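Partial complex: the chains shown occupy the same locations as in the complete assembly.
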Amino acid sequence: MSARPEIRIGMVGYGFIGKVHTLAYQLLPMIYDPAPADIRLVGVSAASEASARKGVEQGGYGFGTTDWRELVERDDIDVINCCTPNFLHKEMLIAAMRAGKHVYCDKPLAMNLAEARDIVAIADETGIRHQMTFEYRFIPAMMRARQLVEEGFLGQVFSFRAAYLHAGYIDPNRPISWRLDVTKGGGGALFDLGAHVLDLVRFLLGEYDSVHALTETFIKERPLPGNPNQRMPVEVDDLVLMTVRMANGAVGTVEASRLATGTNDELRLEIHGQQGALRFNLMDPNWLYVYDAREPGDPIGGNRGFKAIETVQRYPPPAALPGPKFAVGWMRYHIASQYDFITSLVEGRPTSPDFIDGTRIQEVMEAGYTSAREKRWVSLPLE
Amino acid sequence: MSARPEIRIGMVGYGFIGKVHTLAYQLLPMIYDPAPADIRLVGVSAASEASARKGVEQGGYGFGTTDWRELVERDDIDVINCCTPNFLHKEMLIAAMRAGKHVYCDKPLAMNLAEARDIVAIADETGIRHQMTFEYRFIPAMMRARQLVEEGFLGQVFSFRAAYLHAGYIDPNRPISWRLDVTKGGGGALFDLGAHVLDLVRFLLGEYDSVHALTETFIKERPLPGNPNQRMPVEVDDLVLMTVRMANGAVGTVEASRLATGTNDELRLEIHGQQGALRFNLMDPNWLYVYDAREPGDPIGGNRGFKAIETVQRYPPPAALPGPKFAVGWMRYHIASQYDFITSLVEGRPTSPDFIDGTRIQEVMEAGYTSAREKRWVSLPLE
């Protein structure tokens, strides 16, 4: 009946983020009308058989497996969606790209810069489409912020402060997971949360010139899962405090913390320019706060002040559900990110943000770890 | 594979709210794990063939029709979900209940109190399960508020103010729709928005004793759809201002407006009691604001103040996605409401809020219109 193209998905990984991506695929046809494509959830691979079965029964995939190669090798899959722990990205992404699959990968791209560069080399070679899950770029407030910056609203940018704050690791008895294991996650708060906020800063202000970082691990050992009496040292950072200088001359701070007591999922951004200022907070995602310093601020008669632009659910294109006036929630950004990815594939236009963007962030994070270790400023780009 | 019960849905109406309910059904298995049941979307009826076809293609229903009787008469449907304009509720609900279907109905229950009472009479007679879509009861902040009230946190309640504010009808060129046509909607802002806020007040503070209302229609005519030159008088209220007295002695104001410039979807509630206070705003839905007047407020040393309880996505039972810390959005309450309805069916426990709750609200709204027309206080219950 429908003449819509079909996009066939193979999902690698069915943990929390794999489920989130699956849910987003499921929602596309209801949220966007017309949907950009018919999405077919062909297969899912997971670490365990139980997880793979869950992907079939709950997620609606056609089949499940514990071997991602099965997905990569099939002819009836167009997109490989990567939602595994970080240490599994590289091999899998390269195999998928070599098999001609488009790839959609959760951040960070890789365990380190060298891996990221290897991945991009293959992406270039194969010519497939690749997109990073930097889903916060797809918050209407962030899209509007980018427009404003491009229109020159801020004038010369002086400074900014950016932070991504979680509190989930405050309990010293929270067990080790791959995110706390440097051999599987590659990094700590900087990788997990910092990648997002570093990407948003770059999305709005361009390339990094140099970085200085302090990292700290306050809770130095944690129990093994299922074995509270055996504790393992934690080698990744609980938090990172960065001072950065951008290529455009702006300076700022970038912070990521998993020990920010009192926060839930708080990504904050504030930018001060000669002509204006911007503010955003992910826990207050319905509004972009904008300040126009060119407006008069005279005693009585002036209008200067922060305006809370009601970006709410004002997505482009206007979404069918739930409509532009309703409070936006966290899942929504993932849906918009995938909408953009799928639409790019269908329309044959470049995907964005892509693995080159992912590599730039990988480089900044690597510079951050080097800086913290050697207690010095590190210039970008790295050799 | 799954031993889960199956609940088979027939959807009547596939406009905005029909789509929202459909989306909620689709999301149940991802959001709640385990899902309370396998949901099967058997069929959908809609006003037009195009809408019915959309329900099949987009919503995933097994078949579409323009005659809701087809759904009611089928054996393979357990639940009739009512999402039509208000003037179509009564006949359809009664037919569905008589056919032994459980019913889930968007607010308001009916065109007026007499209709609502007829509906409840049949519900009683048939013994089926019935639930109103008063989805805001399912916001974690509102669930917590109800708990606090039940625990006696507020002490004697003195007063409250409640309002549901939209701005969508400010443009005088917005055309007539069924919501603006008294013969199809039955009422205006009071029915559309007031029903929700009156229900929340009752959810937290119990029955109404008496009401005084002022209604106003500021934009007295609007164009017909598709015919901007022909204008039709608007006979429903743009806004209502109510003063109410509750059976427990509290007094308060309840307001509903479609002309509240500057708002998006702003449902506000504030309650002042002898011992404490509560505040909530649907545009800031992640927190319930709570004030404990028993805490000391001494100069330096006291701790008294409003606390923003981070209810966020802290649903019972803990939802699988997207997790308790993420900002909650508007769709989420519908999902929780349907989860509760479906779970009640599966577990054989009473549904809530049910049509009796719906009828109580219908009665308060009717009293409001009588008060506004006759410029006097009206006592409840009505004859």
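As written, the chain order gives the labels A and B, with residue 1 at the start of each chain.
Just so we're on the same page, a contact is a pair of C-beta atoms (placed from the backbone, for glycine too) under 8 Å apart; a residue touches a chain by one contact, two chains touch by 3 or more.
Note that the coordinates shown come from a computational prediction; the quantities given were computed from them, not determined experimentally.
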Identical protein chains in the complete assembly, only 2 of which are shown: 4
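Here is the rule we go by: only the chains that are shown with their structure count from here on.
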Residues on subunit B engaged by subunit A in the complex (per definition of touch): 1-2, 16, 19-20, 22-23, 26-27, 29-31, 33, 35, 57-59, 166, 168, 264-265, 282-286, 310, 312-313, 320-323, 325-332
